[in-house]
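Step one of this worksheet: look at the structure below.
All protein chains of the complex are present and in place, except for one that has been dropped.
Entry: subunit A
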């Protein structure tokens, strides 16, 4: 039922000429990482301030996200002073001290040519290490990061042209027949504003997210499952002549 409605919704009239031109069947991806790093304060820890932690949103390869992100709003626990923290420029992060773990809501707001909708992320702040990783130490922080990709469907042409050479973006192959004007002169870099997180003070604790490792693992698992499937199929097909199965096999 829901699906039908959605499909009907997508049949709305084409955008008026005044609206920005949208690229049909194109999606732009921006790999991001969001999470927290928390240090135990050790001797300096007090009852209510045992940990110093930082919550942040960064590009997965530490590229500058301000090319798309205009503002990030971190919603902290209401017990904090001024719990809604608005960060208007990179690095998009908030550092605090505290003693308790809670869920932080992270809202990404994008530039007007990118998308007028916000994107909400949720992250569970983690201060205390898992037991198996040894006792708390002031040297080794507790790092919890989540990799994800922000996907923009049907981006406006202007946006596409602006970011198509940006290292933070995953630029897809354009569908055949889609012609774009050649990219204009690169955006003049008025000031050397370093929005990336490559030299971030906490950079050494950032995690690496390897797609290749994940793919390798998945491929191995699929191979194993496929081998089983083949074996069972053979077993079934051998006795296919046996007509007394309660269910006719739909697989052969």
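Keep in mind that, in the parts below, a residue touches a chain if its C-beta (ideal position, glycine included) is under 8 Å from a C-beta of that chain, and two chains touch if they have at least 3 such contacts; residues count from 1.
As a working rule, contacts and distances are computed from a predicted model.
Q: One chain of this complex is not shown here; going by its UniProt record, which of these names is it: "Myb-like domain-containing protein", "AP complex subunit beta", "LAMI_0F10132g1_1" or "Vacuolar protein sorting-associated protein 26C"?
A: Hidden chain identified via UniProt as "Myb-like domain-containing protein".
Q: For the full complex, which residue in A:46, A:82 or A:235 touches the chain that was left out?
A: A:235
Q: Would you mind spotting which of A:21, A:198 or A:222 touches the chain that isn't drawn?
A: Counting the whole complex, the residue in contact with the absent chain is A:222.
Q: Could you list which residues of subunit A touch the chain missing from the display?
A: 1-4, 6-7, 9-11, 24-27, 29, 31, 110, 114-117, 119, 121, 147-154, 170, 172-173, 175, 209-211, 213-215, 217-222, 224-226, 228-229, 232-233, 235-236, 238-239, 241-247, 249-251
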